[in-house]
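Sending over a structure as structure tokens; questions will come in a sec.
We show some of the complex, not the whole, and keep each chain where it was.
Naming follows writing order (A and B), and every chain is counted from residue 1.
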């Protein structure tokens, strides 16, 4: 991999890390309503995969979506503005963390319902294919989602119709408190193969490995060889959700967490780049995030009387909650 | 049925982003989709695996990418199976994205209500549920409306559920003469004018209400309103009617508790000028339709019950 590409990957991962650390602190301080599901630790997955996509390709994301959205190229200022519920957010403050979407970049939305993205991804992929385009759709989801019916149905649909979808399972070994081996029978990649897809497993802490594996599979999608499946073995470094972090609740073994932190994808790549390069990028990223915070905290909030704006795209006379 | 089939042909011809998907749509097992595969090919008429959840959200994804899917469901209760995908996904994307996307999907339930002999899991009429959730919901009672409303539903930029009453599928076939007019969503139709009492009748009960009104014409001058779109409901039309007649009876083939009938009666009580207590004729609370025919028909509202309710309200 070229040194320039490595720098890009590093920058992108670091941007997510810095963004998420700031968000986590803000969520714990109560500045972000409802809190967030931090992506910290899993950066290599979003970044490795998305480095193979163009702005015209699509992604569907999850409850733990900030990393995917940023890796796809979304402006961190506007993402943070969304998390603060302001009009400058992508969703004009209507979506928040679990629904952040920038349709201009093909980001079909984070999603609050586990497993919901895969079928949406398949539909978008079919539409692209029907138009004769070579766009692909990447659908991210966790190991927990592998047991959701609608996602399994989507595997079948994408496979039978040979749709250009890359299904990316971010296997961080836990679904909230549920251990992988208590939730998933048969193994993720093996299960995907049972739906007639090409399936691979990769070290999700090594961004170059992820990028390489994804490049190949995405190439297959673009060439019309149908969907593929990539399991990325990874780990989240913080609690499932910022509320749990706030309460100090951790369902995992502390030693296990510490061990995985040793495999942090950012210093892993940083070491290949050298301290100088790293320091330079880190400083630039910090500045970007500082700016984002500045931008977002100064953005205007929507007005309560507009609470139902956008409820319908077309016309519909909606009656209010009380009629006097 | 013929009317809906014509509407599908017309919309697919008019807009090449419109496409059809569902189970056995190619062969047109329900009759509603006949001939479409021949006319538009397998690129626009997709036979799906038995994966209602995935193909419903597939429609959402295709819509996000600019397509206009029409999704057929063979059984009304399949709406339960895809409740999440319609109510919690498709419906919510417009607001949740701050208006970045629209989801112009049509959910075509090609036979809703009792089929007399299909028993508990095939006889429900779940339109009140979708209306509660805020899905634009259409229940036509006349063939021309089935045609005109289905076209509007497909053209609408939001998700729209279209419930064709099972009881009318045969009849529609014969009666539809082919007047091809678009019927806008959200507009009710006064199918019979009268001064003494307003009957709101939905779907298959529009015809029933007209007959009952006729049979009672020596006793009272009954107005019959067909809402056509049950959500958003045309309150202005009903207000005018009830404020004129002062009396209201609703016949609605959904369960009593929190059904469409409840909404109509409630709104009338809150806002209209009633001179007598209103009444509904509906299914009992929590109805499960039994298999034996006599039991099935005992639970579905009919002419006799409507007549009784009108008489009682006129007193």
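Some notes on this structure:
Rule of thumb we're sticking to: a contact is a pair of C-beta atoms (placed from the backbone, for glycine too) under 8 Å apart; a residue touches a chain by one contact, two chains touch by 3 or more.
All figures in this text were calculated on a predicted structure; none of them were measured in a lab.
For the complete assembly in this file, the formula in terms of the labelled chains is A x2, B x2.
Operating definition for what follows: only the chains that are shown with their structure count from here on.
Between the CA-based centres of subunit A and subunit B the separation comes to 39 Å, rounded to the whole angstrom. Against subunit A, in their complex, subunit B makes its touches with residues 19, 43, 46, 48-49, 51, 53-67, 69, 84-85, 88-89, 93-104, 134, 136, 156-158, 186, 232, 235, 270-271.
Residue ranges on subunit A touching subunit B, taken from their complex, read 58, 60, 89-95, 99, 101-103, 108-109, 111, 113, 116, 118-128, 130, 149-150, 153-154, 156-157, 160-161, 308-319, 323.
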